[in-house]
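With one protein chain removed, the remaining protein chains of the complex are shown where they sit.
Going by the order they are written in, the chains are A and B; count residues from 1 in each one.
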Amino acid sequence: MSSIEESTSTSSHLLALLKEQEDELSELKERLSRWEQSCADASEREILFSTVSGREIKPLYTLLDRTSSQYQDALGLPGEYPFTRGPYSTMYRTRLWTMRQFAGFGTAEETNERYKYLLRQGQTGLSVAFDFPTLMGFDSDHPRSLGEVGVCGVAISSLHDMERLFDGIALDEVSVSMTINGPAIILFCFYVVAAEKQGISPGVLRGTVQNDILKEYQAQHAWVFPPNPALRCIVDMFEWCSENAPKYNPISISGYHIREAGATAAQELAFTLGNGFEYVERAIARGLDVDAFAPRLSFFLDVHNDFFEEIAKFRAARRIWSRIMREKYHAKNPESWRLRTHAQTSGVTLTAQQPENNIVRVAYQAMAAALGGTQSLHTNSMDETHALPTEKAVRVALRTQQVLAFESGVPNTIDPLAGSYFIEALTDELERDALEIFDEIDRFGGVVPAIEEGWFQREIAMSAMLQQREVEAGDRVVVGVNHFTEGSEEVEIDTLRIDPEIEKNQVARMAELRERRDPEAVERTLRELRESSRTGENLVPRILECARAYCTLYEIRRAMEDVFGSYKEPVFF
Amino acid sequence: MTGPLESALAELLERFHDGQPVALGRAISLVENERPGFQDFLHEVLRVGPRAARIGFTGPPGAGKSSLLSMVATNCRTQDEQLGVVAVDPTSSYSGGALLGDRIRMSDLATDPGIFIRSMATRGSLGGLATTTKEVLDLMDAFGFDRVLIETVGVGQTELEITAAADTVIVVLVPESGDAIQTMKAGLMEIADIFVVNKADRPGADRLVKDLRQGLHLRAATAIESAPAHHGLDLARIMRKESCEEPRGPGWSPPVLSTVAQSGEGVEDLMDTIKAHRFWLEESGELEERRRGRRKVRIQDVVDRELRRTAWRSDTVLAELDQGLERIQKRKDTPYSVAWDILDRLLR
Partner (left out) sequence: MQSIDQQIRVLVAKPGLDGHDRGAKVIASALRDAGFEVIYTGLHQSPEMIVNAAIQEDVHVVAMSILSGAHMTLFPKVRELLDGAGANHILLTGGGIIPVEDIEDLESRGIGRLFGPGTPTTEVIDYIQDWFEDQETS
């Protein structure tokens, strides 16, 4: 057969196929409308069928709900553009998600002991929770730290504390994730110098620092400097890490806190990715090559109650990120298109009433995260609405992941819900919503002006209020809170307490440190930092010098603040 | 009325004169809620004449009034001036409640003992201030503050009441408010002593400054020429620099300044201009004129309010009203004749 004949025959075959499909679709349309008529008289249960995010959900999804163009365009294969089906080609068949539980409390020594215990249990990654004073850039002996030292995390006020936190832990062997934002550049430098003191060069350090200041202004509120200098510090870290610490993730762009503050799923998705693109633009504006830093950008998403919408959110996030990174920012390295994410189950969905029910909520959420294809997961503990979790509660939370990983069969197939009419329709809808929200952000002239106008903050507060109203009106069932409340009165739960002595000890140790260090080196390095803050010079080397001289967190913060000013909360009512 | 104070109020007055912030806080509530005896209390307090400089900040929403006020306040505090601040926010007409968030921007000053900040809800008043804001300013003045700063609601329309409350009215605008200004321009020109284009680092700021100056120029050109005497502060320099023309009109032509409240840029110029305006107010006699006007309005207000109160709380008047309504129904009277009858009874 000649090639012309061959192609003619193929195309007529294709035409026949298309005709067949069209017939099938129109038949489906007819049957569907008959079905809808037959259901018209049925009275539905009087509850909300919309998601917590206010998305209307239909009773049935069919082939007719597919809106994305071609299969290959919209889905692709795992590990391939546009990564809808997963960031890696073999996913959980070769490597399960990392079960990374966030921990930290009290002093550096106590947390150090806890880390060593976790490592002995076979954990390969550590996740540092800092206390509120550290998160805000205050030393433990600052008056504003009163009552909060070591309470919600570990207190780290200088290199000295950081050294003790990792004493006896080889920093070239573990990956360390640090949840810190406002003063991230300072804590990062403490960490690098702590490794240096162990004889380890930054080139081998693995880990992540959260360092996502935009979502702090929008939702979480642990800021220090105003947006522009804060963004400069972040780009300084991108630049420094791409040259000196190529295995380290200098940012984890986080939707978690945005969602927890009240945002809808679509807002979480759009605000987070929008923030991601803002960082990309800032770094490109600095003159960095997009492919030099983009592969090290990582994400952190919430897993809320609406099972399917959450799964779709992870899939939509990967698709949007890869498309925009490739098409708008012209990234050429596939690593720059790949969105990798950590996930955490939703804290706000947990109830104080009947806390044991929280175990079930966490289990469903964890399953959604796995079906969404997360790279690592933190599961919340059932008692977190009462206090810091006890060891037992943390263990149950970890076991929840292990049951999911080893008993449920969920990880055995990659993106197992792909092709579900419902899941694909939701993925498309979320993508559409996000693109619309990007347009709104653009109307403000970008993320930072929208923050300054309080737009994100108002949007988030509004969504939170709407959700609260649904619950209080009883329209949204919360088991144990507004329905099925029998047994909600008796709460028997052990709580973990932090010894108030910790604050005293930490304060005493600060005094000791201030005595012992070389005051001249402190003064000189701070002065140099102040000078460099005024010029455009990369600040990482300067802060490393301050860290080596044992300047404290607050001293370094103040030196930068002298030049940068401090951030003021906009009024948003 | 205005007899001796009942003992609880007398004690409050004593603590007020003693300079206790708690007493000022409570006195403001007394006045704001028009609780029994509030007029007697004001009477006692107003025995001391006004001495504080009252500066009003008005302008459209989002112009950065609070931030600018906060910068001015900080600046005054470095001169060791004692400050009172009143910030007005709208009452929700739906619930009668209000969310007052202006303190947030002033958190830097939150523990400064030299500054007293009070948030007020409009409680139905429409002119940009709350019903009793002017009385509250009197209280703050009498408490001994050197300067009292007032921020109006700023919901968009021109808020005329501020002119009756402040000696110096600062109209704060931003480049984005350009279009909105076209419609309210006339009103703004009437009330402003000083224009500030805030967020002047944003595009469109220069244009707005130019537009405003042009508008002022047109207006000034039709005003009567009268050259004021200026000395001491270099008033002429400020006027020339900022408004590109000699002072005109009744002696003060509103300068147009640019600021970036976030960074503090331009705030020193604003401080100088505020001082210059004060100086002009005092020298030209305009301050006494304005104070006199305020007193007149206050007397009228009190008479109005008391007349109303006396009328509608009197059983005979209410009976007259009822009978009048009957007569109107029987076509024997009209609302006007009934009203005259009531007034006649009241004023006789």
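One rule holds in what follows: a residue touches a chain if its C-beta (ideal position, glycine included) is under 8 Å from a C-beta of that chain, and two chains touch if they have at least 3 such contacts.
On a predicted model such as this, the values are computed, not experimentally measured, just so you know.
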Out of B:Ala121, B:Met189, B:Val260 or B:Ile274, point to the residue that touches the absent chain in the complete complex.
B:Ala121
The one residue from A:Val52, A:Met136, A:Ile251 or A:Ala266 touching the chain left out of view is A:Met136
For the chain that's not shown, point to the residue among A:Leu159, A:Ala222 or A:Leu513 touching it.
A:Ala222
In the full complex, which residues of subunit A touch the absent chain?
132-133, 135-136, 138, 143-148, 151-152, 216, 220-222, 260-262, 348, 350-353, 384-388, 461, 464-465, 468, 471-472, 478, 481-482, 491, 493, 495, 498, 500, 569, 571, 573
Even though one chain is hidden, which residues of subunit B still touch it in the full complex?
20-22, 24-26, 28-29, 33, 35, 91-92, 94-101, 103-104, 107, 110-111, 116-119, 121, 123
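In the analysis below, only the chains that are shown with their structure count from here on.
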Any idea which subunit B residues touch subunit A in the complex?
62, 66-67, 99, 101-102, 104-105, 107-108, 262-263
Please give the residue numbers of subunit A that touch subunit B in the complex, ascending.
226, 453, 565, 568-573
